[in-house]
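Omission of a single protein chain aside, the complex is shown with its protein chains in their original locations.
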Amino acid sequence: MTEAECVECGGTVALHDDLEIGEIVDCETCGAELEVVDVSPPVLDRAPELEEDWGE
Amino acid sequence: MTEAECVECGGTVALHDDLEIGEIVDCETCGAELEVVDVSPPVLDRAPELEEDWGE
Amino acid sequence: MSEDERSESSTTSGERSDPRVAVADGGTEQLTASVVGASGFAGGELCRLLTGHPDFELAQATSREYENKTLGYAHPNLRGVDLRFSSPEDLESVDVLFASTPHGVSMEHIDAFRDAAGTVVDLSADFRLNEAADYDEWYDGHVAPEHLADATYALPELGREKLEGADLIASGGCNATATMLALKPLVDSGVITPDDRVVADLKVGSSEGGAGGGAASSHPERSGVVRPYAPTGHRHEAEIQQELGLSLSFTVHAVDMTRGAAATCHAFPSERVTTGDLWGAYREAYDDEPFVRLVAGGGGVYRYPEPKAVAGTNYAEVGFELDPENGRVVAFSAIDNVMKGAAGQAVHAANVALGLEETAGLDFQGLHPVGSP
Amino acid sequence: MSEDERSESSTTSGERSDPRVAVADGGTEQLTASVVGASGFAGGELCRLLTGHPDFELAQATSREYENKTLGYAHPNLRGVDLRFSSPEDLESVDVLFASTPHGVSMEHIDAFRDAAGTVVDLSADFRLNEAADYDEWYDGHVAPEHLADATYALPELGREKLEGADLIASGGCNATATMLALKPLVDSGVITPDDRVVADLKVGSSEGGAGGGAASSHPERSGVVRPYAPTGHRHEAEIQQELGLSLSFTVHAVDMTRGAAATCHAFPSERVTTGDLWGAYREAYDDEPFVRLVAGGGGVYRYPEPKAVAGTNYAEVGFELDPENGRVVAFSAIDNVMKGAAGQAVHAANVALGLEETAGLDFQGLHPVGSP
Amino acid sequence: MSEDERSESSTTSGERSDPRVAVADGGTEQLTASVVGASGFAGGELCRLLTGHPDFELAQATSREYENKTLGYAHPNLRGVDLRFSSPEDLESVDVLFASTPHGVSMEHIDAFRDAAGTVVDLSADFRLNEAADYDEWYDGHVAPEHLADATYALPELGREKLEGADLIASGGCNATATMLALKPLVDSGVITPDDRVVADLKVGSSEGGAGGGAASSHPERSGVVRPYAPTGHRHEAEIQQELGLSLSFTVHAVDMTRGAAATCHAFPSERVTTGDLWGAYREAYDDEPFVRLVAGGGGVYRYPEPKAVAGTNYAEVGFELDPENGRVVAFSAIDNVMKGAAGQAVHAANVALGLEETAGLDFQGLHPVGSP
Partner (left out) sequence: MSEDERSESSTTSGERSDPRVAVADGGTEQLTASVVGASGFAGGELCRLLTGHPDFELAQATSREYENKTLGYAHPNLRGVDLRFSSPEDLESVDVLFASTPHGVSMEHIDAFRDAAGTVVDLSADFRLNEAADYDEWYDGHVAPEHLADATYALPELGREKLEGADLIASGGCNATATMLALKPLVDSGVITPDDRVVADLKVGSSEGGAGGGAASSHPERSGVVRPYAPTGHRHEAEIQQELGLSLSFTVHAVDMTRGAAATCHAFPSERVTTGDLWGAYREAYDDEPFVRLVAGGGGVYRYPEPKAVAGTNYAEVGFELDPENGRVVAFSAIDNVMKGAAGQAVHAANVALGLEETAGLDFQGLHPVGSP
């Protein structure tokens, strides 16, 4: 289990082992959707905003 | 702590010690409201129906 | 990953050793569990129950849609759980696998499931009925009928002995569970017989539809309804027929709650009974049941079973009333469809099957006051 | 104010002249109406309907609690109405008096009511049953049984002829109305007979309890319930027995809505019927009825009667389904208890009695979408 | 029927003749209207209003999904309407076309719409803002900016003169409408100026999301929420800025109702005001407004604006309270988002534009009691 820092909130994001570039994970602290842009060491960036329909 | 039998469902009703005649207790099993008609030994009877307003 | 690798990677279930042993000798070792379909409603509840269970460790929770996201992404109440969804393709080897997928999925993957775990608990209808022919009649057939004979129906109140040591457990339908709990004492005591007429009129919440949704379950359309969604011919009739031997007139209504299933069963015994007879029958059936509360009459605001009084719990409230006019017995029950009707029943059955404390992990008592949970 | 003054102050009803004349000759003159019990739920709806009715002028609205306050004080939707509550002690002379008071009040004041108005429409149960003995059996007796023979049951779908010219009208019970509308076509067509078993399982909203309240109807306790509040022995059975000749097994549940009564009737005809027979019976009964909509099957989200689809209106949705397994007929109906079940039915009956356009003042079609109205 | 026949069959809209003439001379002839997007929530309400409107005949209602189905298929309250959905591809020539489609659709079809009808009322945001640049900033640009200068903002309370004779009308946003109605008297009277800080905190119902649905608006997820769905940056800020000249701090919450938008505006005037000043300002602004009810304090249960009191109606309740501690003015308003916030406002504006009775077709007073409509 590796870790990386969330670019949004500074929290620690736990990452599984067979991480692949392009995967999307969410930050446990702030919930931001983060894209894996590098794997060794793992680097995360904010995932491109999916302008999701969210309610009203 | 004494006990008595519920006249409605036959369940056991636990009674506190300084029981008084005329007290109303409810049966733990069926919820019936029971009146203490005697204390030693304790005897319970169905309490007079209070035609309570209950909803619609 | 091969079968061998998988079983090796599991520290607790190695060599298919009886998992119950692990607990028996000291109680510190935990069983591992996985939930397939963990992003769904019943799956989310399984995750909540298993992470709070003294004897289980939640090793895996699958979701195709939310792969790699935290459990809290789909289930806000699980934000504190340090686990991410993984793919159902990569099943880990565990002691118990709970499958909480739509009908038809488990039967397709049952070999993989039983490979991955010594005990499989399935929440769908795929292993509830004994005969392949029943699946032709009530569902769209069965693709793995050879497992049907292995399967045990989960509802412990129908008989917990056969569950002990069971390795394929079929958790009951929520509406069937509610109905059978209301009627079982009448059947056992002979108050009603297979020939007597029984109408079961159910009122259920929107979570029965699962997390998927659809136009009819959008909030504006679904709010405030009393909607007859299965006026006749609900599939749960099949389980009830099998387990209780009764052929019912079944009608299910959607009402405005999220959780909950309430059954009102109108039964017409051929012989007159007294309220005392009924109390006898219900107490006989349920006095020793840890998850059944008898509620029939009495005073106060809550005099008969109500789903909101058991929301979030594994309890069933069961009660009855006798119609002095025509001898009709009205039998009520109320459960939380996602708990006693699904995830709670599944964990309860697993507890029994594995020899654990029967109520372990199921101690939540419910809330009061509570609105429309 | 003396009797004399009162009758003088009324321009239209003087000399007990037939009020229908006023309208017949030109339509510009309006009938005067008063509502006794106007601060209540049904009374408020009567005020709304009468102020929007082309042929009525609301002359008086009584309340003891809100005397001298504007109607909008109690009913926020009536803020635009320029009228204040007055005391029920000072009844004005009007053409029609609507009494919307709790059971027992009208029978006490019936002489004063009939004195004050040529036509009295009572919304309570006080004049629904034909025989004084029925009041002993189902209620707490009757203090003015001599008026019972004068009274006509209001529900026009049960026969509007007898309503024409009626001067004492007893508006039906809401749960009885819902049930009878569902079953009447089956009775009329002979599909069910008095000996057939019929279970009526109702789900109703909190406004049935009236504006009074009480612990069980406080928001925290009442929200989200599926509460069997009349498991057996609901008083409306008496009206149904009288009007339809059927002896039912009746169970009423409170569910989480404010308005609405939904009846699910499970009937077991002694002879098998087809869906075609049922359509025939229902169309025969209701094709000409302006306030009944047949809703049975079809597609879309709304396939069977639903109370929210008729909330605020005088419509009843009626439908059915045939259970192919056992020949059971499931008959559904849905109404707004305060409208078709009370104020709407009362105005409808008054329209018929007074020879007005039958649908006058009752044209609201209901809303979509609508939550839990 | 060919295009020619159709336009001939329309007596009023030929040659872009002023449709108001038809009504002026006698009032018996009706204007024809069509609704594009009639299967939607606002579209359904338009159909209800137009079929009940004394001066309109609903000629066409479009839906791609429900083409050829009856209106009642999508909208159960319209079961009595004898009209079927048709395709938006085949627009009939009518006097007034109401477009009730998602943002972006009207701007694409505006030429066809204006071709088909002398008066076009659009309910989307497509013609609300004056400048194409605003669409770049707040939306995704505009494809027909040449029409923007023709368009008139619909909300009559902001000025009905400019609406008279308007032929392209842009119905306001529901949240903007609620907010502006609360604040307008404060702006008009100078109590607040563009530099003053104003927080607008809104609570809205699920029908704002339209008939489409989605995971977040499924009943189990959407029930019971107090969900900040637009914590900052709601697009309606643009209209408010344009129409009131105020730059607000805007936050919108979804709450558990189907219909309704309630605005709580916290304003901090630079100079102290009295309650008397505020009553003056609000009465000045609204005393003559047929659809605004002032509700501020007083007694009883309903003392401030509440959406459920106006559900189904075109009314707005508006009120205020002065915070004696810090001079803050709390201004409230409550509307039905689908009515005053959409279909009702659109019909109201059309009435004004066409010289009809301003309140025609909008006379429903709302219900009491009413749950969560």
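In order of appearance the chains are A, B, C, D and E, and numbering begins at 1 in each one.
Note that a contact is a pair of C-beta atoms (placed from the backbone, for glycine too) under 8 Å apart; a residue touches a chain by one contact, two chains touch by 3 or more.
Note that the coordinates shown come from a computational prediction; the quantities given were computed from them, not determined experimentally.
Participant: Taking the full complex into account, find the residue in C:60, C:100, C:351 or C:372 that is in contact with the omitted chain.
Facilitator: C:372
Participant: Which parts of chain E face the unshown chain closely enough to count as touching?
Facilitator: Here the touching residues of chain E are 197, 199, 201, 203, 215-216, 220-221, 223-228, 231-233, 247, 249, 251, 253, 255-257, 260, 262, 264, 266, 268, 301, 304-308, 321-326, 328, 330, 332, 334, 369-373.
Participant: In the whole complex, what residues of chain D lie against the chain that is missing from view?
Facilitator: Touch with the absent chain occurs at residues 41, 205-207, 209, 211-215, 217-220, 222-224, 258, 371-372.
Participant: Take the complete complex as the reference. Which residues in chain C touch the chain that isn't displayed?
Facilitator: Against the left-out chain, chain C lists 41, 44-45, 48, 52, 69, 73-80, 205-207, 211, 257-259, 293, 295, 298-302, 306, 309-313, 317, 338, 363-373.
Here is the rule we use: only the chains that are shown with their structure count from here on.
Participant: Determine the set of chains touching chain A that also touch chain E.
Facilitator: Touches both chain A and chain E: C.
Participant: Looking at chain pairs D-E and A-C, which one is connected by more C-beta pairs in contact?
Facilitator: D-E
Participant: If you average the CA atoms of chain A and of chain C, how far apart do the two points sit, in angstrom?
Facilitator: Each chain's C-alpha centroid was found; their separation is 36 Å.
Participant: Two or more other chains in contact with one residue: find those residues in chain A.
Facilitator: none
Participant: So which bits of chain C are touching at least two other chains?
Facilitator: 215, 220, 223-224, 301, 371-372
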